[in-house]
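Rather than the whole complex, this shows some of its chains in their spots.
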Amino acid sequence: MIKVSVIGATGYAGIELVRLLSSHPNVKLINLISHSHGGKKLQDIYPQFSLHKKIILGSLDIEKITDESHLVFTSLPHGASSKIIPKLYKKGLRIIDLSGDYRYLSEKVYEEWYGYAHPNPELLKNSIYGLPELYKKDIRDSTLVGNPGCYPTSAILGLSPLLKGQLIDNKSIIVDSKSGGTGAGRSNSVELSFCEVNENIKAYKVANHRHTSEIEQELGLLAGQDITISFTPHLLPIKRGILSTIYASLKKTNSFSDIYEVYKEFYKNQPFISIYPEGKLPELKYVNGSNGCHIGFTIDKRNNRIIILTAIDNLIKGAGGQAIQNMNIMFDLEETTGLNKIGWYL
Amino acid sequence: MIKVSVIGATGYAGIELVRLLSSHPNVKLINLISHSHGGKKLQDIYPQFSLHKKIILGSLDIEKITDESHLVFTSLPHGASSKIIPKLYKKGLRIIDLSGDYRYLSEKVYEEWYGYAHPNPELLKNSIYGLPELYKKDIRDSTLVGNPGCYPTSAILGLSPLLKGQLIDNKSIIVDSKSGGTGAGRSNSVELSFCEVNENIKAYKVANHRHTSEIEQELGLLAGQDITISFTPHLLPIKRGILSTIYASLKKTNSFSDIYEVYKEFYKNQPFISIYPEGKLPELKYVNGSNGCHIGFTIDKRNNRIIILTAIDNLIKGAGGQAIQNMNIMFDLEETTGLNKIGWYL
C-alpha cells in the first residue's frame, strides 16, 4: 500500500482527491491536513464521509508527514504550495502539487503571470509537468510533479495532435472555455453566491488569465516554437466540468478522417482519452464523475477552420483524478487503478 | 408625485424595490441610500440600470431624507432598522420598514424570538402590520408600517380564510415552506455559494425560525386564540419565490367547493390573490415577477386534512411589491398602481 498524505484536504480539489483516494485499492490515507479544520472529524465538515471510517483532520507537521508517507499531494493555492514544498522535497518525499507553482519551465514566465518572483526557482528545473498523455516517462521517475491546471488540461489535450502534426496555423488558436464554479474553489465571495451565478453567464479575466501562459508553454513545446493564443474563460451555472471550444485554421484542406486518424494515433495508448467519430461531440454529462477527456471536432469547410470540443471533469481529470493518474505512474501501477469510474451522466 | 427614499437600496430586497419603484407612475425616487456603496453610481453596482438615468447612491443623512421625502422605505436587517426609524418617525415622515422590527404587537414576543429587548417598544403600538389583505384600513392611516416577512406572507394568506371561518383544528397547522436563495439577502457565506446550493436541498432553523412567531401572531388574531404551529423553511436551488405547503385538519367534512367559496368570499376584493379551481395548484413560475399570491388546495378525504399550496415571489409580494402595495394604500392610489405586472414564467 502506498502511504499517502494530502495537504489541503478540505478545499474542493482536496476533498475530491480524498474521495477518489479513499476507494483506491493501493492507497492508505495517512495524514489529511486542513488549515481551517485541523483537529475536527472529516465527517463533521463533509458528512458524506459519515458511513466510512472516522478520519480526523490534522494540522501541518512536516516531520510527521515525511516520516509516515510515501507520497504527498499538496492542494493549496499558488504561493502557499511553494512555501511548503521545498521542505518536503528536501526530505526526499515524492510530491504531486495541484497548484500552479511547479508547472513552469521558466521562472520568468511564472513571474510575469503570477506577479511575483518564484521563491524557489531551482525546483522548477526538477519538477515535471504532470500531463500523463505527454510526459508519462518523465513522470515515472519524478520526485516533484506540477499537476496541470484544469483549463490547460482541456486545451492542451485538444490541441496536441494538431500542433505535433504541424497541421494548424499556430497564430490562429483561440480557446473559449466554459467552466463550472468548483474551479474557483470553496469560496465565500458574493460573486460566487448562488443568486449571482444561477441563470447567468460571464466571461472573466479575458486575455489575462494565468492559465494562458501554461497552455502556451506546452503548445510551444509541441510546436517547437513560441505560441501566443487567445484564451477566454467563462463561469457558468454548473458545479463541475469544463467544456472548451477551440478554434484554429488548418494549413491544408484536410478531411475529417485525416484529422481523426491523427488524433487516434496520437492517443492510441491513452486510456482516458476518447476521440469522437464524425457528427458526435462531447458534453459535460458524458465525462463528469470520470477521469476521461472526451474530444470531438468539426471542420468548417467554408473557411478551413477546425473547431475542437473537449470535455473534462475539472475536479477529476482537471485536478485530483489526474493527480492520482500521476501517482499510479510514479508507483508503477496500472494507470487506471482507482480511476476506472464511469461518468455519472445524471 | 410621491417623493420616495430608500434606505438600504443595494441589498436584494432593496434593489428589487428600486426596480419596481422606478417604473411606478406616481413615484419620484429621491434618495437611494447604500451603506456599502454610498457615493457610487447605481449602475456601477447594478449594471441593469445602465440604460436609465444615472442615479448616485447616497449615504445616510436623516435630515436630508426627511426634508426631501414624503415616504421612506427602510430595507435593512432587523436591529438596524430600529436604530434609524425612531429618528425618521420623530420628524413625522411616513415609513414602510421591511425588517422584522415593527411587525409585532408584543415586545415580549419580539424579545423571545429575536434574542434582545426591542429598543423602542413604544413604536410597536403605533406600527401597523402591513398585510393589505387583512389591514387595508389601518394601513391607509398609518405612519409606520411593518412590512410582513416573506414566509409569513405565504403562510398567513394561505390560512386566513380557514382560521377566520373556524374551519380547522388550530393545533394541527404545519407550514412546510420552500424558498429561493434571495430570501437570505446578498451574502458572502460559503453556505450560499453556488456550488453548495445547486443540486441540493436543505431544511434550516427547524422549529426555531423567527418567522414562526410572526405567523402565529397573525393566525392567533384571526382565530381569536393563541396558536402554535410547526414551521419548516427549506433552501432550494432557485433564486426567487416561496412555495408553502400547508397542512391542517378540518373540523368537519367539507367539500372542495365549500372551502373554495370561503376563500373566494374572503378575498373577493383583493386584486393580487388568485384562488385556483379544483385540480389545479400554483407553481412558482406562475407568480415570479408579479405581486400575486396564488392559492390552491386539495382535501385529503381519507384523513380529512386540507393541504394548501401558496406561491409568491419572495422579493415582490414577500418584500418590495407588498411594500409598494402598502404605499399605494397610504397615498390613496389604486392598490395595483405600478404593480400590475404579469409574472414572467420563463
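Lettered A and B in written order, each chain numbered from 1.
We adopt the following convention: a residue touches a chain if its C-beta (ideal position, glycine included) is under 8 Å from a C-beta of that chain, and two chains touch if they have at least 3 such contacts.
Computed from a predicted structure; not experimentally measured.
Quick one: 2 copies here, how many in the whole complex?
Assembly-level count of identical protein chains is 4.
Throughout what follows, only the chains that are shown with their structure count from here on.
Take the average of all CA coordinates in chain A, do the same for chain B, and state the distance between these two points in whole angstrom.
46
Once bound in the complex, which stretches of chain A touch chain B?
Chain A reaches chain B through residues 12, 180-182, 186-190, 192-199, 237-239.
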